[in-house]
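Right, one structure below, let's go through it.
Missing here: one protein chain of the complex. Every other protein chain is in place.
Each chain carries a letter (A, B and C) given by its place in the written order, and its residues are counted from 1.
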Amino acid sequence: MTPAERAKQPPAKVPRDGPDLTGPELHEKLEATWENPPGFIGWLSSVDHKDIGRRYIVTALVFLALAGALAIAMRLQLSKPDNDLIGAARYNEIFTMHGTTMMFLFAVPVMQGMQVYLTPLMLGTRNTAFPRLNAFSYWMYLAGGALLWVAFVLNIGPDMGWFAYPPLSGPQYGVGKRVDMWAQMITFTEVAALAAAVSLVATILKQKAPGMGLARMPIFVWATLVTSLMVIFSMPSVALASGMLLSDRLVGTQFYNPVERGDALLWQHLFWFFGHPEVYIIFLPATGFVSEIVATFSRRTIVGYPIVVMSLVATGILAFGLWVHHMFATGLPRIGYSFYTAASMSVSIPTGLQIFCWIATLWEGRPRLQVPLLYVIGFIFTFVIGGLTGVMIAAVPLDLQLHDTYFIVAHFHYVLIGGAVFPLLGAITYWYPKATGRLMSDRLGKISFWMIFLGFQLAFFPMHIAGINGMPRRVYTYPAGMGLELPNLLSTIGSLVVAVAVLLFVINLVVSLRSGRKAEPNPWDAASLEWATSCAPPKYNFPHLPIVDSRTPLWDAGEKLPVVHGLRVEDREVLLTTVMSAKPDLREPSAEPSPWPFIAALATSAMFISSIFSPWAVVFGTVPVAVALTAWFWPKSPKPEREPVIS
Amino acid sequence: MRRGGAILPFFVTGCSGVQTMMGGEGAEGANFIQLFTVFMIVCTVMYLIVAIALIAAVWRRRNAALTLDNRRHHESSNAVRPALIGWTALIAVGLIGLTIASFFTDRSNAANGSNPQLSLTVTANQWWWDVEYSSPDASKTVRTANEIHLPVGIPVEIKLKSNDVIHSFWIPNLAGKQDLIPGRETDAQLLPRKTGLYRGQCAEFCGVQHAQMALDITVESKADFQRWYAAQLQPAPPPANPLQRAGYNYFTTRECGSCHNISGTPATGQVAPDLTHFASRRSIAAGALPMNTGNLYGWVADPQSQKPGNRMPTVGLKADDLHALVAYLETLK
Amino acid sequence: MSSRFRSSALALALVAALCGCDREERQTRGKPLGETVPASASPDTVFPGTGKLPPLDPRAAAYEGNAAAISEGQRLYNWMNCSGCHFHGGGGMGVALMDGKWRYGGRIDQIAASIVEGRPNGMPAWRGKLTEQQVWQLAAYVRTLSGQVRKDAVSARADELSNTPPQTQTKREPLSPSDSDQQ
Partner (left out) sequence: MRRSIIVVASIAAMLAVALLFWALTQKRESDLGTSQFGGMSSSKAAPARAASPRDDGNWTMPGKDYASTRFSALSQVTPRNVGKLQVAFTFSTGTTEGFEAPPLVVDNTMYVIAPWPNNVFALDLTKPGAPAKWVYEPKPAAAAKGVACCGPVNRGAFYSDGRLYMNLLDNHTVAIDAATGKELWRTKLGDIQQGQTMTMAPLVAEGKVLVGNSGGEMGVRGWLTALDAATGRIAWRAYSTGPDKDALIGTNYRAPYPQDQGKDLGVKSWGPEQWKIGGGPVWGWISYDPELKLIYYGTGNPGPWNAEQRPGDNKWTAGIFARDIATGQARWFYQSTPHDLFDHDDINESILVDWPAPNGQRIPALIRPSRNGYFYVHDRRTGRILAVDPYGYINAYKGVDLKTGRLIPAPEKEPKEGRAVRNICPGPPGAKDWNPSAFSPVTGLIYIPHLNICMDMGVKNANYIPGTPFVGADVKMYAGPGGNRGVFTAWDPVARRKVFEIKEDLPLWSPALATGGGLVFYGTMDGWFKAIDARSGKLLWQFRTGSGIIGQPISYRGPDGRQYIAVPSGIGGWAGSIVSADLDPRDPTAALGFVNAVKDLKKRTTKGGMVYVFALPQ
């Protein structure tokens, strides 16, 4: 059909939203279109980013609880010297599971869950760009996590550390299928993270509200864009590494066999080429939370928006140049070390600038000391210590002593708990009404904040001293008389305080679900688009898609937010805009709910899990996957016509 | 070299000093303390700046009105820009300074390693250390396990190898750590400056008994070292009484000799620690237990309960054999 | 189709997982201590007149197909110089161990007996040189060389010069018909 012919066609008689179709009538129609199918199958079929994001977050929090329980177990074992509460082998499994779960099953997924939940809302769109891929991503993540934990419960869990250095994880020293469970879990989470990241990048680039050019995106969306791109560039590295490890272990390839000119260090390079960016994949979304919370609770736009955005981008790029600082003790050429020292130190410049911008925003604004902001303040106090110890260990002469000691344990817990979990808890408190329609208890929130904050310092600050007093990491016991008793006892007490505090936080979450104060659409008087719709948002997010002409639309436009008209209401449809300046571009159908992503995930899981046991699974396992994918992509209706948007 | 300790009193509290970074008894260890002190000062200053700024920022308008008109969401004071420039400059200068300090310390550490006068090879095994002092005269090679004796003030080069997985060689009082990687030969340079007894430990996770893979370091005067070295060159003394002889016989004809070597006897195993001068060491089983008769009984009778998962099997010795073995092992001075 | 597939996949995964439980059970100390040795499990086919093969020694259960035991056995196979004669199963001074030909029986207790007692023409007796636990571990590993053991419990290769095809992929060598009669 030529454009001329098309112009002659009478306008299609499809109902569209607009001034003439609004209010409850529109709500009813949109609700019918965007609702999940009924029943359990419908629940499995959901492609709603809010469902998926919520599932991601809840699942990740469950893993956080499990891994936290393991942490308590470790702390009890280490509470006194020569303790024999937990055996050596079990302890090794526990710390492996703790690290693996925290890194792969909690930290990255919870951040992606938040991103999946919030990004379409912040962008003013109805769903992510690839909703079924998004659903697939969650199921893969769930399957991977289940694989690891079922293995652990059945006593075939990994025991070689979350970093799985060969040869210890190789076919000779990694006994049985423990390592394979771990390595295949990596494959699961990589697939999940990549799927979610691809979907997020496409959403951000193509589904911004009209007018929301790149320079008007909320900082959290910027953080999401940067981290998703980082996921796309870094995760293949570890997927490759773990694939080679599996192949060494299953079919006897020689990738990591030094005798046959493989190399044990190859793993470390590939792993840390992923592993270091991963820290920022966890940390950058957290800075996104911080930027949003700081702005809202200072009641002021963020100071230095371009600086913060450029810092995010710079961190994302620099993060790929630092991996060698995890390998200073491996005996690589000294000349290279200086480069990585300088690079590692330079990454603190963008972070330092972000901290400046947050403090400046607080300075310039009128801060409200509510729970989310408390977490942010706790974050800055804690994270900066972690950042500064990070500067220390970037220096080779210091790192060679501090590396692989409890000093490092302290450092990265300051960075990851202080730098990511504190903002996350603040973010959960902040966006809780957006997900549930109710606010969390402020009083309980403040109590748990102070307990977490102080308990954390008590648990982790003494680890610096334990490290300096010569306590290496990953030891299940230590001898008396080396000055380690007191720091370890304090750490254990602190960890118990944190555990109680987290429990309080969870109680707050659960209790507030029923009895929390009902939330207005914008309970915090925030400025970004997710607050433009009700709490919790309807399935279709926005009755009319909003139009934006500033970075803080709700502050600047208030109730009179301009909207788009003309999207179909009886078919799922979203509006595509241009990448840079977000001009309306196309209308695009959005995927219907479907059970096939779930089935595809099952088929893929079956293939992955069987390929732990037989290489043929890779061949035969593709058949069910292909069937599921065919059904997933089976075209249901004739291609919808493309029409210019009438706004 | 205790300056670091003076500045950071809390770091040395309760520290007995055999395995601490704040010992500084080696050249590199001392460099560490200096550089660490510099970093601590700079970082503390930076932290205080951030903390004070944050407190001030939150405190300043904490009671300001709750609602604001839209205009004031965006206003900025003129102080922001100069503060930003100042802050950036401060970070940059600080980091450059620290990088340079780090670089020169690294150079100084590298220089310590030049011109070593003693060379030894440490081979890591799951979970013990095999130590060999090489000499141009091959017959003056000394082999021991889980202990290193070093003469004070003499630069030492240590070649590091691994027989199985990756380990890390770390004597915090003397120097930083260096990994031992199968298929690669790495090296460490030590320059001990002060006599004393120190402890090193494996610092890279290496399997089930990673926690109990330590080694004892003795830094002693040159004369003491030479005495020790000469003694190490001697084969084990013959058993002196019937009980010891029974132990000797058991050791050399039964399970023990399949893995362990005792120089001068038919026990010539090469896969477990050399026990020629076992009783002269400070600890049993790579630092797992202090050396004394009671621990020796416990260890020989049931090593798997002392260090579960280690490579020495629980043999199930009869009481007579156990007495005899311990009696014999205690003669291996 | 979908639900059936799902349930069968779940069942498969569950079975695979459950089998793992004892497959990787680690025992740092062998159950039976001391100098007891496996009884010579010698069937008619090896020593005529000895009667049918006795039932499998109950002690074997903890070692047969146990990944931890096989791994220890693999280490001991090198440490105790088994590899010096039998190499990686191809044989040399000692017989080949990967060809499914067993002079004195290929069952784990028979192999253990061969290790403890020694065999004519050069196989040394390891009685008193190895603990019983080590003997069982070695026997458990030796069985992997000819593919007698479940594949998920064995190691594909060691960190050494590449040698035999990976044991995770080796076909089970059929025992001689008379041997398999006994099993």
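Here, a contact is a pair of C-beta atoms (placed from the backbone, for glycine too) under 8 Å apart; a residue touches a chain by one contact, two chains touch by 3 or more.
Quick caveat, the model's predicted, so the values are computed rather than measured.
Student: Need the list of shown chains touched by the one chain that isn't shown.
Tutor: Every shown chain touched by the left-out chain: A, B, C.
Student: For the chain left off this view, which of B:263, B:283 or B:314 is in contact with it?
Tutor: Result: among the candidates, B:263 touches the missing chain.
Student: Looking at the full complex, which residue from C:107, C:129 or C:151 touches the chain that isn't shown here?
Tutor: C:129
Student: Touching the hidden chain in the complete assembly: which of B:271, B:289, B:315 or B:329 does that?
Tutor: B:271
Student: Contacts of chain A with the missing chain: which residues?
Tutor: So the residues of chain A touching the unseen chain are 258-261.
Student: Of the residues in chain C, which ones touch the absent chain?
Tutor: Given the touch definition above, chain C has residues 78-81, 84-85, 87-96, 98-99, 101, 120-124, 129, 159-161, 163-165 touching the missing chain.
Student: Could I get the residues of chain B that touch the absent chain, sorted low to high?
Tutor: 134, 137-143, 161-163, 182-185, 233, 235, 257-259, 261, 263-264, 266, 268-271
Operating definition for what follows: only the chains that are shown with their structure count from here on.
Student: Sort out for me whether A-C or A-B is joined by the greater number of C-beta contact pairs.
Tutor: Pair with the higher count of C-beta contacts: A-B.
Student: If you average the CA atoms of chain B and of chain C, how far apart do the two points sit, in angstrom?
Tutor: 39
Student: Counting only Cα atoms for the centres, state how far chain A is from chain B in Å.
Tutor: 37
Student: For chain A and chain C, what's the span in angstrom between their mean Cα positions?
Tutor: The answer is 46 Å.
Student: Would you pick out the residues of chain A that each touch at least 2 other chains?
Tutor: Residue numbers touching two or more other chains: 89, 167, 173, 258-259.
Student: Residues touching two or more other chains, restricted to chain B: which are they?
Tutor: 164, 182, 308-309 - these are the residues of chain B that touch more than one other chain.
Student: Would you pull the chain B residues touching chain A in the complex into a rising list?
Tutor: Spelled out, the residues of chain B in touch with chain A are 10-22, 28-29, 31-32, 35-36, 39, 43, 46-47, 50-51, 53-54, 56-58, 60-62, 64-68, 70, 72-77, 80, 83-84, 87-88, 91-92, 95, 98-99, 101-103, 105-106, 109-110, 126, 164-166, 168, 170, 172, 175-179, 181-184, 186-187, 199, 201-212, 287, 308-309.
Student: Please name which positions on chain A make contact with chain C in the complex.
Tutor: 89, 150-151, 154-156, 167, 170-173, 175-178, 248-252, 254, 257-260, 595, 599, 602-603, 605-606, 609-610, 612-615, 624
Student: What does chain C use to touch chain A in their complex?
Tutor: Touch list, chain C to chain A: 2, 5-6, 9, 12-13, 16-18, 20-21, 23-26, 67-68, 71, 74, 151-153, 155-162, 165-166, 168-169.
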